[in-house]
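With one protein chain held back, the other chains of the complex are shown just where they sit.
Think of it as A and B in the order they're written, each chain with its own count starting at 1.
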Amino acid sequence: MQEYIEHGPKKINRDLLAGVLGLPRWWMPIASVALLVILIAMCAYGWELNRGIGVAGINRPVYWGFYLANFVFWIGISHAGIMVSAILRLTQAEWRRPVTRAAEVLTLFSLLAALSNIFFHLGRPWRFLWIPPYDFARGVWPNVRSPFIWDPSAIGTYLIGSSLFVFIALIPDLAVIRDRVSGKTAKRVYGFLSLGWRGTPRQWKLQTVAGILLSALVLPVFVSVHSIVSWDFAVNVSVEGWHSTIFAPYFIIGAIHSGVSAVAMVMALMVWGWKLENYITRDHFDAIGRLLIVVATTWFFFFALEFFYAIYTLEDPEIALRTMQVFEWPYGPMFFVFIVASYFIPVPLWLLKNVRRSPMGMFLTTISVNIGMWLERFLIIIPGLARKTPFTFDWGTYHPSIVEISLVCFTFAFVTLGVLVFSKFFPLVPIFDVKEGEVFRDEIKVGRRTVPASIRE
Amino acid sequence: MANEKWGMVIDLDKCTGCQACVVACQSENNVPINDEPLYNQRRASAWIHIERYWEGEFPDVKARFIPVLCQHCDDAPCEPVCPVFATYHNSSGLNVQVYNRCIGTRFCANNCPYQVRFFNFWEPSWPETLKNQLNPDVTVRSRGIMEKCTFCIQRIHKAGRNAKSEGREIRDGNDLDIRALDPACVNSCPTNTLMFYDMNDPESEIAKLAHDELEHDGRGYHLLEDYGTHPSITYLKKVDKDAELHHDSH
Partner (left out) sequence: MTHISQNSASDHGTSNDVTLDLVNRHSHTGNLFRISAVILSILFVLGIAGFVLRITTDGTSNNDKWGYYAAVFAFILTTAQGAPMVAIAPRIVKAHWRRSTSRAAELWALSGFITTLVFVPLIFVLPGLEDGRRSFWFYHEGEVARYIPHYVGALSVVAMALAGLFLLWVSSLPDLAYIRDHQTGWRQKWAKVFARGWQGTSWQWFMVNHRMGILGAFYFMMLVFTHFVIVADFLMPFVPGWIDALFPATHAFNALQGGVATVLVTLFVMRKFGGYSDFIQFDQMWGLGKLLLATSLLWIWFSFSSFMIFWFGKKPNELYTLDLLMTGPYLWLFIAVFILVFIVPFFTLIWNPVRRSTWGPPLIACFVLVGTLFDRIRLYVAAYSVPADADMHGPIPLDLVPAAVYPDVFDILITIGVIAGAVLIYMLGTRLIPVINIWEQRELSIYQVHKRFHRTEVQVLGKPE
């Protein structure tokens, strides 16, 4: 980092624990709004449980609608955590330090939001226990050949891995809070959670090794989760536009694109909400902006490959589907918004240093990316189903109902509330990570210039 | 018991589009009543339905009818994707749907290229007077469950039980027994468009018909051959004496 502000451990503690030991003024109103949306959505879900899937806009042939699009979207966002904390840790990128925990927490709640969409979408959700290998009194096991069995296995593994990741990185900070908090219960709870952390060299070594091991072990999970989710669609020969081999890497790079954009959004919100501009500096926004340029362009390459190979098949139904996706109402305008919002607005703006270094610039461009990526998931799922197979007699349309819209809003409110509640009890910027960065930072004099440096073993 | 493999031949030259099969299927299998709101929601259930396609411009318009029902594919794309094994292939070549196992993910419906799977979006209801009409041999499905044509498996099982109690094979029964075995749609068809048979029966006339029409440049074909699903239903092309000769027709 070229501009550098030195803090010192005491100031770091004070600044980063402000959210835990106190409460910003905007916290209550926003959390209340989120809670309200959640309650309304739960009423909507209760209605759906009572009446049936008929209250949603799903019909024949469009059997999957908003719920699945939203599911894929949140799985995509969940890839933020691993990308930022695991991959950037393994490549020793120093700029990751303030944002790792926010990214991992975003991952956790995104995964839970995605799983909730599965419940919304099931016809008989009270029978969901037949999906895990439970209740095999009838001698019937889950069908291991079904992508819908791989899904919960992968997502469950990812959830456990991410939770472990968050927790292990949290232990030193929990000890810091334990030593500073005043109430008796609070002290006991934090004491229990920090597992007797004293900061001895052995404990630090174990914690570091555990972090590195987890980073490496969770990488295959990271790749396999979204590959498996993409195979929900790609194994399907019947629906046009789904049966493409590129779906696995395409979805993953799309997930990295929307996930890292979501992290950039959260970074901007953290700077504004908790006044962290000294910890999440313009250099951090610059770094994530540059990463996003590479990620977005790689994503666009895979998107172009997928689209062209659909036309390359020279099959009339496939080409007709793509024509419908791009040119016909209502999918045409959605396609235009999607491609412009995902790539052609953000990336040229990110090439400008001023945009990259400004929190507002990154916030607006990354919102644009995520609007585009949500539309992308919709455009993959619904047009193909609407225009499935050559039997025109069975073609259909799709209109989302108010229940589906409120349950989609539920997922956004849920993630917001989750991150807010987390920030109240645990520091959102990892204290020990920031302190470690300060210790490792060094400078080298080269002639008349001082070059920032970092200590390596 | 000899191993049966059930199949159908549908002769499109004879189909008049009268929809008797649709009505028979609905009443035999307790298919929910499709009222106007349900049609407008695009959620109507018709395990066998007549798809009608218009060909040509006025005054030379022709209507093409094709009864479409579950093809009971040998390589059914709907079977591997059900997470709970609610659909599987039984030893008689039928694609079976287990209602009380289905949790309603609707993955199978997406995978079916023939679009012949139906979902119960609402709790089906019958007016009080019509409840006596429900077939006691067939489960009444609740909401959240997938359903589709079963080749009237309840009739096949009944015929099987009768045959076993009489100590013979199903295919060695008399004509009335055979008619009782046929699915409701086959029974009700006035023009004998729909023909139900056992592919493994060496003496079946319908099997010979299917074989001949498929092999020697005849009228036989399968729907959506390119998908490699190997359906159990053979369609026989309509003979249109006014049509031009096409060398690449398929």
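What to note about this one:
The working rule: a residue touches a chain if its C-beta (ideal position, glycine included) is under 8 Å from a C-beta of that chain, and two chains touch if they have at least 3 such contacts.
Every value quoted in this text rests on a predicted model; they were computed, and no experiment measured them.
Of A:Leu112, A:Ala210 or A:Val223, it is A:Val223 that touches the chain left out of the display. Set against the missing chain, the residues A:Phe148, A:Phe285, A:Phe302 or A:Trp374 yield one that touches it, A:Phe302. Within chain A, the residues in touch with the undisplayed chain are 2, 6, 91, 93, 220, 223, 227, 231, 234-237, 243-249, 301-302, 305-306, 308-314, 438, 441-446, 450-457. Touching the omitted chain from chain B are residues 75, 77, 80, 225-228.
Methods note: only the chains that are shown with their structure count from here on.
With each centre defined as the average position of its C-alpha atoms, the distance from chain A to chain B rounds to 45 Å. The part of chain B that touches chain A in the complex is made up of residues 41-44, 51-53, 68, 77, 80-85, 101-107, 109-115, 118-123, 143-146, 224, 227. The part of chain A that touches chain B in the complex is made up of residues 51-54, 58-61, 63-64, 121-125, 127-128, 130-131, 140-143, 145-149, 232, 235-239, 385, 388-394, 396-397.
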